[in-house]
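Here it is, the structure, as structure tokens.
All protein chains but one are shown in place.
Now for chain A:
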Amino acid sequence: MDLVDLHNAQENDALFTTFLHQVREKYELDHAAYAGMNPISGTTHGHVTYSSDWTTHYFQNKFHEIDPTLAEARRSIAPVDWGRLGERDNFRAVFNDAREFGIGDCGMTIPVRGPYGDIGGFSVTRDCGEREWGLLKQKIIGELQTLAVHMHDMVIRADPLSRVLNAPSLSTREVEILQWTAAGKSQQDIGDILSISHRTVEVHLRSARQKLSSLTTPQAIGRAISLGLIYPR
């Protein structure tokens, strides 16, 4: 299943929620949530798939002020399995109540850092046993990392000044690799042409996709052409 293109989310905030719902379906999760802060615009942003009953209860009890999966987890660099926070009083306070709303305590928060002090947390949860959770986590963690940064970037770029500051800045090598990709060359071909390993090609391509806020290479090619970074051929 394809995920919705967040490039139009600047005009339509609801797309972020749609995106989270799709992530939830695609990765067999119960819920997905994003919370972030943009120090440049001085704004905070939140999008969730949780029921409105739970979010109302959450804010009424000011759980956002104590929830360790929100504030503390965001300071890590690796995804934080909620098991690491389970012993804390503040975690118990939030998740004892969460259980009554059908939300389990198997989950993780993926911390995101942007270049200008902007930070975000992308969290997912599934009500299941620890073993099942462990297996699922290892399977989806890499893709979720990429999606978390993608969503964060799009939320931050909804602010006009941040959009200018975060304009994609590609290296010569990244442009070169995109150009060869647009010409129909495979990663192996490009590696041979440029005398670099195909893994180097892959790393640069991944970086280019992230910078161009694209989830797929064709999307990245399209954007690179529209920005005048490469030319169609």
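Here is the rule we go by: contacts are C-beta pairs under 8 Å (C-beta built on N, C-alpha and C of every residue); 3 or more make two chains touch, one makes a residue touch a chain; residues count from 1.
Quick note on the criterion: contacts and distances are computed from a predicted model.
The complex includes a chain that is not drawn, and of the options "histidine kinase", "Acyl-homoserine-lactone synthase", "Ethanolamine ammonia-lyase large subunit" or "TIGR03943 family putative permease subunit" the UniProt name matching it is "Acyl-homoserine-lactone synthase".
Among A:22, A:41, A:55 or A:207, only A:207 touches the chain left out of the display.
Only one of A:148, A:182 or A:230 touches the absent chain when the whole complex is considered: A:148. When the whole complex is considered, the residue among A:72, A:105 or A:159 that touches the unshown chain is A:72. Interface residues of chain A facing the missing partner chain: 62, 65-66, 71-73, 75-80, 84-85, 90, 93, 112-115, 117, 119, 138, 141-146, 148-150, 169-173, 196-197, 199-200, 203-204, 206-207, 210-211.
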